Structures are given as structure tokens and as C-alpha cells.
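Reading through the C-alpha cells given below for one structure.
A single protein chain has been omitted from the complex, and every remaining protein chain is retained in its original position.
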Amino acid sequence: MRKTHKEPFIRISKRGEILPPWKAWGIRGIALVGSLVLCAIIIYSIVELNPLKVYGAMFNGAFGTNKRGWVTIRDTMMLLCIGIGLAPAFKMRFWNIGAEGQILMGGIASAACMVYLDSALPNLALLPLMFILSALAGGIWGFIPAWFKAKWNTNETLFTLMMNYIAIQVTSYFVALWENPPGSNSVGVINPQTKAGWFPEIFGEMYTLNVIIVLALAVAMFVYLNYSKQGYEIAVVGESENTARYAAMSVPKVIMRTMLVSGAVCGIAGFLAVSGASHTISISTAGGRGFTAIIVAWLAKFNPFVMILISALLVFLDRGAIEIASQYNLNDYVSSMLTGIILFFILGSEFFINYQVKFRSNKEVQA
Amino acid sequence: METQRAIRMVDITKTFGQVVANDRISLDIYPGEILSLLGENGSGKTTLMNMLSGIYLPDSGQIYVNGNKVNIRSPKDAYALGIGMIHQHFKLVDVLTAAENIVLGLNEHRLIDLHNVRQRVKEICDRYGFAVDPDKKVYDMSVSEKQTLEIVKVLYRGADILILDEPTAVLTPQETDKLFVVMRNMKADGKAIVIITHKLHEVMEISDRVAVLRRGKYIGDIATKDTNPQQLTDMMVGRAVSLNIDRPEPQNKQERLVVQGLTVLDAEGVKRLSNVSFTAYGGEILGIAGITGSGQRELLEAVAGLQAIQPGSSICLHTADGKETELVGKSPLEIYKLGVGLAFVPEDRFGMGLVGSMDLVDNVMLRSYKSGKSMFTDRKTPKALAQKIVDELDVVTPGLNIPIRRLSGGNVQKMLVGREIAGSPSLLMTAYAVRGLDINTSYTIYHLLNEQKAKGAAVIYVGEDLDVLLELCDRILVLCAGQVSGIVEGRKAKKEEVGLMMTHLGKEAQAYAQDA
Partner (left out) sequence: MTELISLFQAGIVFGTVILYGATGEILTEKSGNLNLGVPGIMYLGGIMGLMGVFFYEMNNPDPSPILCVLIAMSCAFLASMLGGLIYSLLTITLRANQNVTGLTLTIFAGGFANFFGGSLMKLAGGVGQINVATTSAAFRATLPFVPNLPALPRMLLGFGFMAYLAVVVAFVVSWVINRTSVGLNLRAVGENPATADAAGINVTKYKYLATCLGAGISGLGGLYYVMDYTKGTWDSAGGIESLGWLAVALVIFSTWRPKRGIWGAYLFGLLSWLYFYIPGLTRRSMELFKMLPYLVTVIVLVAASLRRRREDQPPAALGLPYFREER
């Protein structure tokens, strides 16, 4: 018994040509619109509000007042900062899932400076010190798994993941140590009177310094990745370790150095979170942004400037969803849910950029 | 009555991106016949057969099996039609045993019933003359054992049409002979057999009919008894070739690389090179011959600092200025810093020599990006160099800023060789430098190597084509199973002699030659 088969209905093949950028971004745009429509449907089914009004309310939540606008900017800068930190690691194909831990360690270093030094140093000296120590703390936290990876090829995905939980416990320890008031199991706002270690207001805005620091980091990282010798080494190691060895690079050294940089920038994000935003530390200082930022860096193909757009979009959604949640008496988690949906769509859309789908009639379908 | 065709392929076309791998090919296969599918590397033989085995789908054209039109959408469909293919890269799961690999995907029983499998494997082995240990794990097997297992696997599935993709590339002559015996047994049993190869003597020895492909096109078929190697070569390459590779006399020979007692173990502790000693001279081309996997890769990588070397080995580089440098124990970085002018064209172009996703400029920069004190890369110099290579070697490319993976194989290799010779090396090592290249590009490469030789560089040329080795190289070092079985003069050596040395070590080979 030998059967004959029909030609398959759908055929998938790799695109022969790289799509021009406008087409690729067009596909991503379609995915984004699709996901927004789905989100609108979900929100509608929960709160039964005209979807357009929903987005109006979300916009209001994100930019409705000057203060809200600045909070949105602050959060965008935070997410962007972590994304910038992760970019070199991921470009090297080093799965640094440990940004959460690196942020927390940076945050602890900052908080420790604020608690112990208080007004012993002028803010002008204290802030740079905190910056450096946070970077160092985050860098060390990133370096540890890198050392084992370089030495024994220990799986970094799981190592960095575990380092997050170790960092959370370290944070809990310090929260218990610095508890204020006693018994509250939280640190409370540090230095509320002296404001030592707080970012100063610049041009009358609290978060100007956050923007300056992160944008400077974005430019620096762009230059580092694209124009420095070390950035070139990162790219080669990420593509092929054999090629890197052939080109006389020391792969272990590149891995360790890059993770030091990656962890340090994430540590600086912790500094921003403590000094430039909450003025306290808790186990939710990182708040899952270390994971979200992976997706930011990945989708932006490690380009810091594209990351600005993606971070802004995600934070806009987050702030907007929180606004809707409070207006309609829902809880904040709705924003993670919506973020997830949008990311699913964008992730899926990459397929249509890299592959083409043909149906049986051989008509080409431009997805 | 005309013999019933087992397979009829009509007007098959297959493209990958912009490359036409098969261009309207029609081919018939008959039961009880061994058909050689002959063609150079990249002529589309494997692609064509992959469409019979369900790996690829044709873009257009029809396939008939035993007179019925079929669509082979997957290997499963192929098996159901009685077609089995033994791929060049074995399709075996390393951590499973032979028996487990054989029943893979069959689902004859819900539970794994190895007892029954062993029995049936034994029957097949007895019938055609194989030996397979059903309980041996694949990762413990030799290459020839794996190949035998592949054939048994296909027969176990009841294949009447067997396709073997370059089965002898990895075998010793003895193993090849055994394989041919089995193939004749299968033919006598009424099976249709296709052997993909580019080795003419095998075509002459084993096949009944030859079909020739060239650059994706079907050239024609002919009964083996009515043809000869010369005619087949003409069909294969499109014009009569005597290779006629230029070979100037070495000028001003100087000791350049002195290797003594080189021993290299792989990650599993298996000896890949054993006590290898030789000297390469500046101003000559030293060829290295051997069956694939005899230690050629390890040898070149050891010199380049990419292999862990056993104690007692010595690799000494004599540079033109009279300095002697020991390379053992030095990392590629340390060798780079010595500035001794060591150039290496590795076998795996995209896995080692180049970065596929980077553009031409960044690839040219790979060897030189460290130069200068600045922490930033200088892209001006490599850009000029890339342009120079493109111009001088006629590299066909839309521009310098496209990913090098988008170039055709020949152009990729020109960029790689161009980069390696740009630094006026004192030692140039090349591994399979012309593999997969068209004839014109191959000659360009030979010419470049001769140029380096004339400039006084020591050139090491690892090759697989004995004809080329014998016409290009001044001396040929023959490796056999990680040992040097001898070094011969390229101008005097006979092909048979080298072939023998590839499979038998030193004295044994000589004795064998005298016997013959």
C-alpha cells in the first residue's frame, strides 16, 4: 500500500534577501497594533469601557500631569538602564538572567552609603561614591557566574538566576538590619531630613539627573559596543568562540570583563532606584524589571537607542494600566499581563521578518 | 519488456535563496542496478537525493515511484515508499545504542522490545554480510561501524531503494572494499542503489551506470562499461582538464618550521597526533595528505596555538631575521604579540576563520583589530584592505558592508585567503583551501599560494585531492591515523604510492607496494 500525498498547504522558507528596514518595522508595527487591539478587548471585557477611552485613560495615567509624566520618564530610564546593562552580555550570547540580583546588590551598596555616611560627606562627594560602589557591587555579582563560566563552562542561565534569589535574601538581611521603625520589616525612607544621598533637583525637576545619567550611559554603551575594540571582541565571542580564539582573543577574559561591565551597569540601575527614585531599599527594588529588560535588549538587537523606544512603550503601558487599575478598582498586576501579551506579539512578528510563508497556490504572502 | 523504473524524477528544480541548486533535472533509477551520481562538490547531487529522502521539497517537478506520482514530504513518506538514504553526516543519536537507533521512529511496539530487534538485525547482517553489535552506544563506535549501522537501519525499514551519500569519504580502502561487497549483495537482491561520489575509480569499480551533474544541471548518463575516467571527467567539469597547476622551483629554501615529537590528545583523551616530526621550509609548498580526520586539523591548530599539546613536543618557528621561537605552550594571543607572521586559513570558514554575520570590513579586521594603542577600532585601514582584496581577487560582492555569509563560497574564500596573506606571512597554513570552490577560483587560490612561496613564505597546504597535491606541492607529508607515514617529493611521487601511505604506515606501506 503506497499512498500519494498532496503538496503541503503551507511552506516556510528563509528569506533570500534581508528585508529593508521599513518593511521590517512595518511588520513589527502591525504586531504592535494587533497586540494593542487584543489588550483593548481584554480590558473591555473586564471593565466594559470603550477601548479608545481605555487608551485615553492610560495616556492620562502616563502623561496626565507633570508629575505623572516625570514618573513615566523615570521608570523608562530605569528600564533602559538595565537594558543597556544587559546588552553587552546578551550580545556575547551570555544569558545574564541575573539582572535582578545585580540591581539589588547595587541598591544595597547605595543604601549602605546613605545609612552609614548620611551627612558625613557632602552630597557632591557622596553621590559619586555611591555611583562607584553600586557599580562595583553589581559588577562583582555579575562577575561570579562569569568566572565559573569562563573556568568550567558552568551554565550561566541558571547560575545567574540563582544569584537573583541569593541577592534577594541578602537584601532581606539588610532590610532587617536597617529596619526603621523597628518591627515594620521595611527600611522606610532613608535620610528624609538631610536628603543625603538623594539625587538633587536640577532645573526644578527631581528626575533630571536620572535622565542625564542613563542617556549618557546609552551613548557610551552604543559607542562601546560598536566602535571599541572590546565591543568588537564581544561581538566575535558571541558569534563563535572558535573564531575568537583563532583571532587571538582570550575568551575567558572577554567573558569575565563583559560581565563585569554588564553587572556594573545593572548595579548603577540599583543606584538609580535607591538614590534617584524610592530613597529606600526592599526586595522589590528590582521588581522584575531585570527580566523585562532582557526582552527590551533582545528586541532592540542590543541597540541602546532602539531600547529607548521599547522601554518607553512598556513603561507607558505599565503606568497606564496602573491608572486603569486604580480607576476601576483592579490591581496593578494587569500591567504585567498586558506587557506579556505585547511581548508575545512582537516576539512572534520576528518570524515574519526572517522567513517567508508560501501557501499552496504559490502566491507569496507578505505577513 | 522494458525494465520497470524504480524511480523517475522529472524536471526537478530546487533553489536556496538565489542559488539554483537543481535546475530542471530528470533522472531514472532502476531496480537491481547500482547508479553512480557523479559531480563535483556543489554540483547539486546531495540536494537532488535529499528530495527523494524527504529532507527537502522540490520547488517544481514530479517524482514517480514504481510508476505512481508521489509527493515526498518527509523522511517518513520516503520510508513508506521504500526509499532509504545514508547521509554523509550520519543521522544517529550518539547517546543511544545501535538497536535503539534502528527502531527509532518505527513504533512497532509500544514498549521498546530490543530482543526482537536483535534477532532481526542478525538476520539482515547474515544476509548481506555485515557485523553490528546491537547494544553498543553510538558514541563508542568507529566511523565505519556507524556507517554499517546506518545501512542496517535503512534495510531494517524495508528499503528497496538505497541512496549512499559519499559513503567512502571516511573509510579506509579495506572498509571500502567491504562496503562494495555488501552493495553488490544488495544489488543481487534486487535493490536499486544510488551512490553519490566524486571519486572516479569507485565509479568505475562499483557502478553499472553513471549519471553526471554539473552546477545544478543534468549532463547525461552512460553505462559504466561504455565509458572511461577521462570521458567522465570531461562530463563532470565541462571541459577536458589536465590540471596544469604552476609549480615553480623553490628558491632560497630556509628552515622555517621545525616540528618535533608533536603529540595531541582530544577532549576524550584519544590521541589525534602521535609523535609527529617534520620541517617546513620557506620558499616551498609542503602538502599534507591523508584521509579526512587523520590529524590534519589538529596539526595546523596546534601550530596556531589552538590545541592543548602534550609535553615533550616542540614546534619551533625560524623567522627570516634568524630568530627561533618555540610555539608550544603559547596562546594565540602570545603568538600574535610575537609578530612572527603566522597566517592560517582554517577548514571551517564560518566556524573559525570568519564571522558570518559581520560585514567584509569587520571580517578583514579580525586579525588586525588589536593594532594601535587606542581603545577604539580603526576601521579605515581594514576598509582599504577589504577594498584592495575585492579589487585584486575579483571578489563579487554588492558592497563592503554586507554580511560575508551572503557571498558565494568562492568569494568568501577569496576574502579569507586575501586577509591571511595581506600581512606578508612567514608561514601560511591552509586547510582544504579549495573545498567547494569552482575551478577558476581554485586556480586563483593556487596562484596566491605560489606567490607566497615565491616571496619566501613557508606554505603548508592540507588537501584532499591527490591530483592537486601532486601537481602543486614541492613535498607531501602523508598522515595516517595521527602519525607521519612518510614525506615524499611532489615531483616524483606516484598517486598510488601516496594513496597507500594514507592507509598504511611507513614501512608497511613500502612492503605492501613491493608486493603489489
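Each chain carries a letter (A and B) given by its place in the written order, and its residues are counted from 1.
The working rule: contacts are C-beta pairs under 8 Å (C-beta built on N, C-alpha and C of every residue); 3 or more make two chains touch, one makes a residue touch a chain.
If you're wondering where the values come from, they're calculated on a predicted model, not measured in any experiment.
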Contact with the hidden chain, among A:Ser110, A:Ser335 or A:Gln356, goes to A:Ser335
Residue of B:Gly105, B:Gly129, B:Gly190 or B:Gly312 touching the missing chain in the full complex: B:Gly105
Hidden partner chain, residues of chain A it touches: 12-14, 95, 97, 148, 152-155, 157-159, 161-166, 169-170, 172-173, 175-177, 288, 291-292, 294-295, 298, 329-331, 333-341, 343-344, 347-348, 350-351, 354-355
Residue list for chain B contacting the dropped chain reads 16, 53, 55-57, 74-76, 79, 85, 87, 91-96, 100, 103-112, 139, 153
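The rule is short, and it goes like this: only the chains that are shown with their structure count from here on.
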State, to the nearest whole Å, the distance from the C-alpha centre of chain A to the C-alpha centre of chain B. 45
So in the complex, which bits of chain A are touching chain B? 2-8, 11, 14, 16-17, 227-232, 235-236, 239-240, 242-243, 245-250
Which residues of chain B touch chain A in their complex? 17-18, 57, 65-66, 68-73, 77, 80-81, 304, 306, 331-333, 335-336, 344, 346, 348, 350-358, 362, 365-367, 369-370, 374-377
